[in-house]
Every structure is written in C-alpha cells, then in structure tokens.
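Got a structure for you, questions after.
Missing here is one protein chain; the remaining ones are kept as they sit in the complex.
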C-alpha cells in the first residue's frame, strides 16, 4: 500500500485491530453455536462475550506471537488473558486456524467490496450528472485519433456510465462469490465440529457457508473477485485516457480542475497537466497486476498449502485500497472536469466541413448518382478544402454537378449537426432509463 | 492455435466460412430492417437472401481483398457478384465495418461459450459420477503435502464439482455479457442508420443491442469474458495438479487411464506418466495468458482505434479452442481415472495411527486432563511410533496415564474412520442437492 | 500464429520440415560422436548420413505417430524406412526424446533470434536515417501531453534508436542464453551416453553444452528469452504510441505513409488513420503475454514434467513470428513516415511564445529580480497571451518593468530556438558515436 494512494476507511478494514475483532467474533459466535448443541458449556460461551467491547492489544499479541510463532494461538492466548484461562478453554475447539483466517479474509473482502460499491455509486452519479449537462454538447467523434463524424460529450459520459454500471454489477457478483465462510475443521470434513457451528457463524457475519471446503475456502472465488477488480481498473484507465487526450494542448476540450492556488498556473497558463488521470493510468496497472497471481493461487496442493497466503497478504489490502482511492480520485476528476464546448466546435471545424464528406457521398448515391461518380464529386471538392483551405460546403454549393443531384437546401441540410444528435435521446434512454 | 490441442467444432466457429456467413446474415437482416422502415426498397432487401444457401468463396474474397485492402469491402464485392450489383447496392448502407466485425466477434464468442458450457456439463457429470462412486473411499487429507486427517476421495471430486459448477455460472454470466450487437454506424450515433435496424439484427442473431456503443462495442465486456475463461483455466490446473500428485510413484492413489496398447507400459509398469494432466497444466497457462491483454484492450482512443484487433484475432480463437480442448481432455481424464483405494489406505497407515494424534489430544482435554498434560501424554506415545516404528493405538492402550483418562473403548473409538466421514452426506447434499 | 501477421522466413523455422531436419541432424551427429568413441560401429554412423539430402515425409511421420502416439519414435521409424532398419539400429541410442526436443527447440529459438536481430538492424538503420534527416527539425517537447519546451524530431528518433539498440543487446544476451544443447540421457546423468556426444552435437549445431541438465534444459533460460522479447514488444508500443499521437488530427506532425491507391484517401483527405501503429500496439500485447507463462514454466517437478511443453508449442512460434512481423512493420512505418515540419512549427506557436515563459523567468531571476517578482512579471504578461490572444514576446518588450531587468536584445534571445538545440550534437554523438 502506498499511503498517498489510500483512504482511511479502506485502510481500516485491513488493520490488525479489525482483523482481531473479526477473529474474536468468529470464535465467540462459534462458542455460542457449540453451546447451543451442548458441545461446550453455555457459561463458557457466554464468558467469551466479556471481551465484546475490549480493544485488543495488538502489541501484546505480537509479543506472544514472537514466542509461539503462530498468530492465531497468540491471539487466543491474549483472549484468555482477558476473559480468563478457564473461561477460554473451549474457545477454538474443533476449529483450525484456516477456519478463522479464511473466513476473516472473506469478511474483509466483502467489506472492501461494499466500500468500493458505495464509491462506484458516487462515480456513477458524477458521470450521469456530466452526461446530462453535456448531452447535446457537440464534439467531433474520432476513430484512430482522426476526426470522423460528430457526436456529443454527453454520449462520452454516457458510455463511461454504462461501462462503470456493468462494472458495478460485476463487483456485486464478485462480492456474492466471496461472501462465504468455512468453519469445517481440519481438511474440511466437520469431523471435529458440527456443521451447525459454521451455519451460525456465517449467519452472524453475513456470509453463506462454503458448500464444500477443504482446510481452506476454494480460491477460484478469490480469483474471480480480483479479476472483477482488474476489469474495473481497466475501465478506469479507459476513462482516464480519454481525459488525457482531451486535455492535450492541441485538443484542449477539457481540463482536470486546477485550483487557483496551485503553483505555476499563471506564469505558464497553458501548462495544466492531467496529472490525476495519468496517475490513474498507473493505478489501473497496479490493480490489474493482482489478477494473474490471484489465478495462480487457485491451485493448492491437496487439502491446502499456504502458497496463496503471502500473495493475499499483499493483494488483499493493496488492490482494494488502490482501487478505492482510484475510484474516488476519478469521481473527483469527473465532477470537476472543466469542459470547453467552444474548443470542441473549433476542433470540429478544423477541416472546414470535411467531416461531412461521408454524408454528402451518401446523399449523392441516394439521389441516384452512381457510387463512382458520387465519389469523384466529393473528392474534387474535398481536395480543394484540403489543399487550398477552402470551405467544403461553399465548394459544394458552387459545384454544378453536385447541384444537379442535390439542391442547395439539401446540401445545407447535410451540414446540420442535428442530424448527428437526433438519436442521443434514444441512447440516453437506454442507458439511464 | 495448436492443431493437436483443438477440436473441430470449436475450430469451425473461427473459420473464414463461418465468419463470412455471420457477416452475410448481419447484412441481410439489416436490409430487412431498413426495408421495413422504408429506407431501402423491399425488393433489394429480399434479393440479398438469394445468397442464403451459397457457400461464400473464401479464395475469391481474399483475391478481392488483396486489391481493396479492406476485408469488409472485399466481402461486399463478392456478395454483389452473387446477388447482382444493382440488387446489392443498398447492402451495408449506413453501417460501418465495425458494426459487422464487432457484432460477428460477439456471435462467435457466444457460440464458443455455448460449446464450452456444453463441455462443462460433461465434465460436471463426470465429476459427479466419480464423486458418488468414491463418496466413502477413505483417503488421508493432506495439508502442506503432509498427512493431516482422513477425508474421502468423493469429497475431492465433490469440491472439484462445486468449483467447476461455479465456473459454469461464471461462464454463463460472461456469455450474457458478450451477447450484444451494435449496428450504430460511424462513432455510434445512429446518424446514418435507424436504431430499429440494430434491434432487428440483434434479435435475429440472439443478441441484445449494445445500449451505447461508439464505433465499437465496449471492450470491458470482452475483458470480463476472457477473465472468466482464465479462472476456468486456473481450476483446470487445480484439478490436474491433484491428479499429478495422486499419480506420483510414492503416492499412487490414482492413475490416468493407460490404454493397453500404449508403448512401454509393461516393461516399465511403474512408468505411467500423468502426461494428460501435465499437459493441462500448460494449457491452463495458455488460457490464462489472454486475460491481461484482454484487459489492456479496454482502453481505446476516443470513439475507436484498432489496437485491440490484432489481440482479438489471436485470443478469440486460441483461447476458446484451447479451453475447449482442455475441458474435453480433463473430462476424459476424470471419467477414466483409475483409482486405488487400497493404496489410499496403505498411505494413510504409513505412520501407524499418528494421524489420529490430534483426536486423542482433544479427547484427553475433554476428559479433563489439562492441555499441557494431554500434550505430554500424546507426545510420549507419538515419539515411540515415530522413532521406534511402534503402533500408536497399541501404545496408547498400554499407557496407564492415558487409560486413567480414556477407556480402551474410548481409545479404540478415536481410530474409527466413521468419525471422519460422518458429515460426508451433509456436504454432498450441499453440493449435489 | 495469425497468417496476416507473419513472414515466411520466420514461419519456416517452425515448420515440421525444419523440426525434423534438426532432429535428424542431432541424431546423425550423435551417431558420429558415438562412433568416434567406439560405442557404435562407424558404418552405422555413416549410414545415417544417407538421408542427408532427403526431404522427410511429414505426412508419413504423422501416420506413424497416429499409431505409436510418440513423435520422436515416429520420426525414428521413418528414418529407418529411409536408411534401412539395420543401419538405423543404433540411432538415438542412449538419448531421450527430451535431448532431441529441447536441443531442437533451442536451435529454433537461436535461429529466430538471428532473424529478429537482422530485422532490428534494419529498424535501427531506419531510425538513424530519420534521426539524421530531422536532427534539427524543431518541434515542441511535451510533458503530460502539454507543451513544454522545444526539442527536435531528430532527438525523438535518436531516443528510439538508443532504446532499440539496448533491445538489440538484450536480445543478443538472450540469444546466447538460449544457445545451449543437452544430450545427457534420462534424468541428465550421462549414464547411458558419453558427455563427448553432447559436446560434438552442440558444436555442430552452434550451441554450448548445457552445464547441468536434468531430462530437460532448465527453463529459466527460456523465461529470460521471452522476457527480452517482451521488453522489445513494449518498446515497439512506445514508438507506435508516439506516432499515433503525431498523426492525430489536431497534431498532424507526421503520418504513416498512405499509398496513392488506398481507398478513401481523397474523399476524406483528413481521414488517414495510423492503422499500422495501432496494429503494432496490439501486437506488442501479444508479444508481452508470453512472458508470464514462460516464467511459470520455470518450475518443473523433479527431473522433468511436460507442463511447459504445450506452452512452448504456442509461444515458441507465435511470439517470435509476431515480433518478427512487428519489427518489420515498424521498420516500414519509420522508413516511410511522412513528417510535417511546418505543422510542428505551427503547433509550437499555438500559444504565441508562452512555451518560453520558463526561460524568461530564469533570465529575470538571473538578472537579479527576486523569484517572486520575476514570477509576477512573467505571469502578468502570460495572462494577456492566454486570455487576450496577445503575443508573449511583444508583451514583454512592452513591459517596462521587464525592460528594467532585461534588454530588448536579451528578450529577443530568449525566443531563439538555437538555445534549445545547442546540445543536439552532443546527444547525437552519445547515441550514434
């Protein structure tokens, strides 16, 4: 985790305090369930809840772990220090460390997913707002970076909205995938612990019991989860790249918001750099790089090995923290993006109407001119624009052969931007309902 | 694509013949829709269907493309050769090449997904059959490759079933994601083509209209699709690794089926190599390697660029063909896997009862012996087994301190395998219903 | 491999014919070496060379393999058909299939590397030519896509040259790494074959004996090889991205060459798309995607498994063929790139001198004006340019406070482009010697 690319709420999910708190809840709920079926005394189960409001002493647990070399045992020892050795003696009975660790990891991922989903909602709201605002702000569409035909800025925001909305649904699915718990004991047979304990613990933690676990929860779930994050990261890069393009000096159709106080803004007023979206481009790579190791983690030897563990200690926090930060940063960029409709028009007119050449070509053929002749008519006027800087419409209106096929009015109409925006409403309805 | 790792049905989806057939259908359906709203004459739309049963001449199209340097134009030219230049003159009107290419690619991916899903069903059936067959075949569970506690072979198959079933659902979701089409014209504004054309074409091809496209269908859909394939590949590696472990000389709990005729089988009868599952391990990597480029493809410049295209020309066919082959190969491996229950028992007994030490420890503490003392009692008997080759149960039954806490009967009970299999039914019910 | 992205010479390296030819040479040279130390009769070794000029019958070998299910045995059987069963009976004695397969694979990779190196030389030559040609063609340098300070087009080519030259050296190192052979028999102990055989075969094939092999040549060599290709691919993407940027409508400082005959060029003269460099961007991803599986291949179980094999059957040909094509395509793009120096100047002047603001700032401070005051002086003039469209130099020359610190001559000098190009020679000397 890089502190400057993190937000406290997500960081907190991965703190030792949070981890021990979840461990505690798992153990306490497991005791309740065991007491309920008479496996352990009810008073012992009740005693565990004495620690309900205790803040666990991370330093103390670390100290014990330095001796025991086992994190779960260290925690249980500390818990016994709090609630009493005798009271604690049934805690963790029949469980393995993996039951606690894996279930905890999934709780953390679920909470992380919830934060991410909340942030995605904010991003969607921002994209929608800007889409509505610039629904009809005409702008040249570009294929291959080259002017093609007009579109609107609103459509750009709308497609980012649709893409992020799909991402939100992917994350919801991934969240459900990961929302399982396992309290199934060594090698997952429930030999030492009743399935009802698992059911109770999972219910209390908002999880579903893992239908069949070994000593671990199967890692295909996590692979799918991190893959979903990877797709979201890629979409962040997609949006960011669009903005970086819009901001480049020669285009200047939009700029990241640049607060008045930011150094250097006025001596070099042209030098406002899209540093946030560039940064997001890099963050997207960081999110994406977790995907392959998460997939490599799926293969474990027999009923478990711990090769996945060091990977997850890294990508669990790092990927969710980075993505959370990136989503928030992108939301801010979108909300405050400064848009220059005039520059959009100026850019579109750079080639004095040439972008309409396709439309004119189509009109000529529809008017009965052969494909070949239509092409020649368009071409000879286009070349005057290209080589001599003339205006395309003016040239067409002066070309008698063109006028034989199309009236001046019809030619004028071909340059009407309304032609290109007439279905924006249709698309918006599809996207925003 | 590596021919030896491919199956004809999947290969056919990616043939030029199939591709041109889909192109044709898109164009023909688009004409129908345009005729319906009066944009083109009905007889021209009808004329396109003259080619309905024609096999397109791939060599001829290639020949034309060599001149035009444009694949879609080459195809349209060839189509005109078949149905007549005049009849063909409204074909493709208002469409862009991307409309055809992107919609076709999605049709191919949907068909590929359908083949994969069908093969996954076969794999699931095989896993279920073997799970039922070996539901109670006891086998030592291993964590870290080291004997832990007993489990059953059926549980191993059951967890692979559950994992593949999740993968099937992931693929279903991914298939839905990719089942969209776009006939929205240059830069996606429907300026030159009515949205109803898109609706009609999509409906005919079993697709959903892409809510908002640019000149391309957004590539986050494809990233999610290939990510799903990557997770499936990883699960194939997971299953394969288990089998490779089971087959290794010292374990020999299972073997890939080795047909009588296969060379070398009897002069070196121990030398039956798990070559299929090793091969699957490699194929899994090939499937997985498409994930990152598919995610890198999400970012396109403005309304389109073609950086994604060369990537997809490769990973479209290669990844689906490889995965299809891998699923089929794995199905065969599972169906015919030779399982050695006797070896499983022999392996489990390698340490003469030591795997039950945990259970004995638990029983002692439950009988009121302190944790520390229980540990000592187990330890001193365990060491005799470990160092002197004694039998654990025999030693326990001869240890008076142990007998103070546990009766002989209770000790015997600790070595009852039924203890470990008592919840197999519960788990099977969860998995298979 | 995608045919349209391949060149015949590289494809030929990976043909079955080439493969069998190398297999043959390995076997024949091995026989020679064995004869030399008296392990097999000299006449048998000599007999093998009877097939020296024979084109092996791939179809026949496939036919035999269909029965034997073993490719090397099928080949050996076919070889015996040619040279006689009796003469052939010592062929392959003491070798394992891996000896033949691994050594062959390395021969193929070495040949592939040689083709790639030859193509890199052509690319380097093209970059150097264009660098020399545009050594002093002034162009605005951009950071973050925003105008910064002037540089030259030659420097851009020079840095691509330097980068590709480093890549060439990387590939040379990788080629040396991969230029090893192993004829060490089962599990690599030379138990069944004398080390002198390996030495002889390797010498004949231009390889170095692998110091210690198991049944396979260690795969860290291949991982390093494909990693080198991945870096080259990434540099291709880097160069391509620069060109795509230069060609975008608003910049238009360069264009991929567009042959007169290419359709559509004149009706939409602005619509010349950088399709080659976009394609190269995708091809770079294909090259790069081999890196991780090649690294995953490093881990093999004990003395060998074949998990790496299916991966290499794919990435061996596909990655080298794709990279070879990409290098050739990029060479063509560079050689024929159409460069527009006038547009470069026009772009640079877009903000009427503002790009010199930093230099003026520095000059003011050097003239003794405090940092703060210097900043204010620059700022107030810059804002007139930015907001009112004035010319920066003109404004400065009219600002009395500025003139107190700098003479008109000094101000003029700040706008001299020679200031920015004065060390181009130094850099060129560093790069080109």
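As written, the chain order gives the labels A, B and C, with residue 1 at the start of each chain.
Convention: a residue touches a chain if its C-beta (ideal position, glycine included) is under 8 Å from a C-beta of that chain, and two chains touch if they have at least 3 such contacts.
Just so it is clear, the structure is predicted and the values come from calculations on it, not from any experiment.
Note that of C:203, C:303, C:335 or C:391, the residue touching the chain absent from this view is C:303. Among B:32, B:65, B:296 or B:395, only B:296 touches the chain left out of the display. Across A:9, A:305, A:373 or A:413, the single residue that touches the chain missing here is A:305.
Touching the chain that is not shown, out of A:15, A:68, A:85 or A:407: A:68 (per the contact rule at the top).
Set against the missing chain, the residues A:78, A:175, A:200 or A:288 yield one that touches it, A:288. One chain of the complex is left out; on subunit A, the residues touching it are 2, 4-5, 68-70, 73, 244, 262-263, 275, 278-279, 281-283, 285-286, 288-290, 292-293, 296-297, 301, 305-311, 313-314, 318. On the side of subunit C, touch with the chain left out of the figure occurs at residues 89, 93-94, 141-145, 148-151, 155, 158-159, 162-163, 166-167, 170, 173, 177, 186-192, 195, 209, 211-215, 218, 220-221, 223-224, 227-228, 230-231, 233-235, 237-238, 241-242, 245, 288, 291-292, 295-296, 298-306, 358-359, 362, 365, 371, 419-424, 426-427, 430-431.
Residues 140, 142-148, 244-245, 247-251, 266-275, 278, 292, 296, 347, 350-351, 354-355, 357-358, 361, 375, 378-379, 382-383, 385-386 of subunit B touch the missing chain (whole complex, contact as defined above).
The working rule: only the chains that are shown with their structure count from here on.
Mean C-alpha position of subunit B lies 33 Å from that of subunit C. Residue positions 288, 292, 296, 301, 305-306 of subunit B are each in touch with at least two other chains.
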